[in-house]
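Every protein chain except one is present and positioned as in the full complex.
Entry: chain A
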Amino acid sequence: MSEIKVDRLTKIFGKRPKQAVKYLEENKSKDEILDLTGMTVGVNQASFEVDDGEVFVIMGLSGSGKSTLVRMLNRLIQPTSGDVWLGDENIAKMNKDQLRKVRREKMSMVFQNFALLPHKSILKNAEYGLEIQGIDKDEREKSAREALELVGLGGYMDKYPSELSGGMQQRVGLARALANDPDILLMDEAFSALDPLIRKDMQDELMDLQQRVHKTIIFITHDLDEALRIGDRIALMKDGSIVQIGTAEEILMDPANDYVERFVEDVDLAKVLTASHVMKRAETVTADRGPNVALRLMKENGVSTIYVVDKKHRLLGYVTADQAAAAAKKGQGLEDILTNDIPKVHPDTLLNDIFEPMAEDKAPLSVVDDTGKLVGIVVRGAIIGALAGNDEVLNGNGGEETNG
């Protein structure tokens, strides 16, 4: 279900915006319009839909119009033209009272520089949204406390914003936004003012939190790594226009134009690609078969290691050709000889996090899903190939055929 639908949303800064809108519809560029009319195009006919529970990242460099765009969603900035559909209500056309209701109940915002009230305690800050709704003191305090606990600031309620570090202040900003229990969170460069390590922690925590609260999040950033890390989908903006919308992978692997391509060429692929991108099919044998079957399968497939699984395809361990041959002579079963202490990773593990388990064992890394099923293995060559930008090792484009 789509939560928000933005339709040709446009912002012109200047005195006679209608003229500029006409030029935009004639496909004139931002620079041409500036020359012709002296007016600045803030956002040019942006259209997108955000699904319920999705993390939608709007990414662009400064001046690309992303902050203007997000401010038009709750009308901190009045759109020049276009619509913002929230269900069957059009925010762009609402009167003051309707708009205030949406801001109070449906959408909360988190700001780049936290925007906490310096004269109020942390608890009072978190209560702010509820306070202006006129909710009584006990109830709003309860909600604010819960929100602060949720972001891990339970012990700081009586402190003042200036007593907290940047990361903690932004947690208060987040708690304040969550205390209203809105459907939608607008986050404007929410982590950009934090130093890189804290920023990464906050990104992790946001994703963690999202698992629990399941909001629709529209996140603005100028940091591509951040966009790739947290965005279910990403909209890339340039000069007020959205140039591409897609998942992180789509944007990286299939840039819509030169601009996007240049933008993404410096991306650290190890932080984008996951085990599922580089894994290949594993040769398996169920545990109830004997070592002779295992040997035969290895021979047929030209591999020296085979993975032993149970009937539900859950990984038990692996057996090498030497082990299998020895067991066949002694009459042992596969379960008696398999190596079961082996490194495993989840399909969603980033390549960046695979290097360490990879180094622990000479055998390929097993990729195991949530239910314990073996879904594939990762060999060293595939990782190196992927990081070198070789598309052929990536799944969907064929892969190499060696194993171990």
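Observations, loosely collected:
Operating definition for what follows: a residue touches a chain if its C-beta (ideal position, glycine included) is under 8 Å from a C-beta of that chain, and two chains touch if they have at least 3 such contacts; residues count from 1.
Quick note on the criterion: contacts and distances are computed from a predicted model.
Hidden chain, UniProt protein name from the list "Thioesterase", "Proline/glycine betaine ABC transporter permease", "Formate dehydrogenase subunit gamma" or "Germination protein, Ger(X)C family": "Proline/glycine betaine ABC transporter permease". Interface note: of A:A115, A:V213 or A:V293, the residue touching the hidden chain in the full complex is A:A115. From the options A:Q133, A:T247 or A:N301, the residue with contact to the chain not on display is A:Q133.
Across the entire complex, the residue among A:N74, A:Q244 or A:Q323 in touch with the chain not shown is A:N74. Taking the whole complex into account, chain A touches the unshown chain at residues 71, 74, 76, 100-105, 107-109, 111-113, 115, 117-119, 128-129, 131-133, 176, 180, 186.
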